[in-house]
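Here the complex is missing one protein chain, while the rest keep their positions.
Labels run A and B following the written order; every chain starts at residue 1.
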Amino acid sequence: MLQTSSLPTTPATLLEITGLTKSFDGVKAVEDVSLQLREGIITTLVGPNGAGKTTLFNLITGHLRPSSGEIRWQGTSIVGCAPWKIARLGVARTFQDLRLFSHMTVFENVLTAMEKSAWFWQSERATGAQRRERARQILDATGLLHKADVRANDLAYAERKFLSLARIMATDARMWLLDEPASGLDPRSYELFVALLRSEVRRGITICIIEHNLEIVVSISDRISFLDQGRLLADGEPEEILSNPHLSSIYFGERNS
Amino acid sequence: MLLVQLIINGVQVGALYGLTAVGFSLIFGATKIFHFAHGASFAISAYVFYYLYAVLNLGWPISILACSIAVVLFGVTLDRYVYVPIQRSNGSFFTVFVASFGVAVVIQNLIGTVFGRGFISVSSALSKSVEVAPGLYVAPTAGIAIVIAAACFVALQLFLGRTNIGIALRALSESPALVRTFGLNPKAISTCAFALGSLLVVPAAVLTSMTSGLNAAIGGRVMLISIAATIVGGVGSLRGAACAGLLLGVAENLAVWRFDPQWSEAVTFIILFTFIVLRPSGFFGRVVTS
Partner (left out) sequence: MLAYVANLATLICINAILAVTLNFIMGYAGIFSLAHAVFFGVGAYVAALMALQWTDSLLLQLAFAMTVSGLLSAALALPALRVRGDYFVAASLGFQVLAVTVFSEWKSVTGGIGGLVGIPPATIAGHAFVNPMEFLGLAAVALALVVLLTRTLVRSSFGRSLKAIRDSESAALAFGKNVALIKTLSVFYSSAMCATAGVLYADYLSFINVESFTIDASTLFMAMVIVGGIGTVWGPLVGAVLLTLLPAVLTYLPFLPQTEIGSVQQMVYGLAMVLLMIFKPDGLMGIKQGEA
């Protein structure tokens, strides 16, 4: 680790990763990464392609099992837990390739994300009508209300990105892992997107974003973690990380991005 | 002695199972296509051989050559005119599977209509059993089957390891993009996979017609065993498919020792099921969960 810095008042740690390693047939996709995601803080994961950022997400959400190391959610280890259990604990994620429920409508996509129970009935406090109303509100906030009955597959690119965000807004997760959520958005959509993210953070959601777009990184991050070839090279405040010439050269290029 | 007899029978049958399974595993590994019609390839090869050799008496070189050509044509045609168009338009795993399944059903019933549904076999001097020890009957075909299966497998390993096409096939199993970076055409390579995988059934089909015999439903049976051997041996491992095929052949015959012969087919399923539950990655495969 090149640098670390701590914030003046440290909020509670929601997710703690210690010494996490994942190898595939001898290739270390993630190597000895230690990280803390604190409540209400937006952390950005940056690094060249293939640095292991998505693999890290997959490890956290249980889609992959670590070769070694520890992951703790609010103090309890979640290594080896099934992905759906981790999701129900309050960790939600988006995918780089979106993975929308393509044959369902926009409205159904959001509704499905809200429904946790496997059974015919939902055991949570909210009733069906309340859930539908909340779904409508979320669609309104993401500008998709007029497309509520459109099949997800038939949406335009920007709309699909917003649906992905709407889906995660529908869960009541405490922490969001967003994998390049705004990539490819035109400037206006991107402004709306960032504004939405900010308002969610104000509501207390903890967010970790994988992002390549430096503008996003600069404008919304509270902390930046820099990964390269599976290792965590730096972890700290945006100004320190971005002004570091060594990291810039890795990011921009002696090695191919 | 009965036990030894059963084991020898099992090894003979298992060697042929292994060969067919390797053909399926090769195709599946290289192209990711669940070539359910592989059993139909076996049936086509067997019946063409039977027809040319036993009915038309054309002699075994011509018969074997003809059935090899027929089976390679079948596999390659299927790939080019059914699988490739499907993959181009929609191409989900199950669309391909359903089409393959449909082909298998058509072929099986076509053979049944043309040749009848009864049991047939090809008799030759090689299939006559000789009593090598008290109570132990072995026919030359047993030895031939084992030797040919082993030889084919070794030849295959050499081919995959040493020739350009062979290496390209292995690269295709890893990723089509990899093949493209070497300037090769993935589609051409996958056609090769179908040709080679289908060709591998020929010795198994010919020998089976001379030993256990054939009936119209043999394609389906062979298919179940090939799938089971591929899964039990580990998806992506040819060695595994061969070993598992051998295991299934031996197990099937050993089952006769204790159970009614009708249950021997069930043994395949029980082994398959056990592996799916306890060790889905099979003998040599990588762990696969959804």
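We adopt the following convention: contacts are C-beta pairs under 8 Å (C-beta built on N, C-alpha and C of every residue); 3 or more make two chains touch, one makes a residue touch a chain.
All values derive from a computational prediction rather than experimental measurement.
Although one chain is not drawn, the whole complex shows that of B:L160, B:I227 or B:L246 it is B:I227 that touches it. Considering the whole complex, the residue from A:T18, A:N49 or A:S102 that touches the absent chain is A:S102.
The omitted chain makes contact with just one of the residues B:L58, B:V82, B:A150 or B:A195: B:V82. Listed for chain A, the residues touching the missing chain in the whole complex are 61, 63, 82-84, 87-88, 92-93, 95, 99-104, 108, 111-113, 115-122, 167, 171. Contact between chain B and the unshown chain involves residues 34, 82, 85-86, 89-90, 93-99, 101-106, 108-110, 112-113, 220, 224, 227-228, 231, 260, 262-263, 265-266, 268-270, 272-273, 276-277, 280, 288-290.
Throughout what follows, only the chains that are shown with their structure count from here on.
Between chain A and chain B, the centres computed from C-alpha atoms are 46 Å apart.
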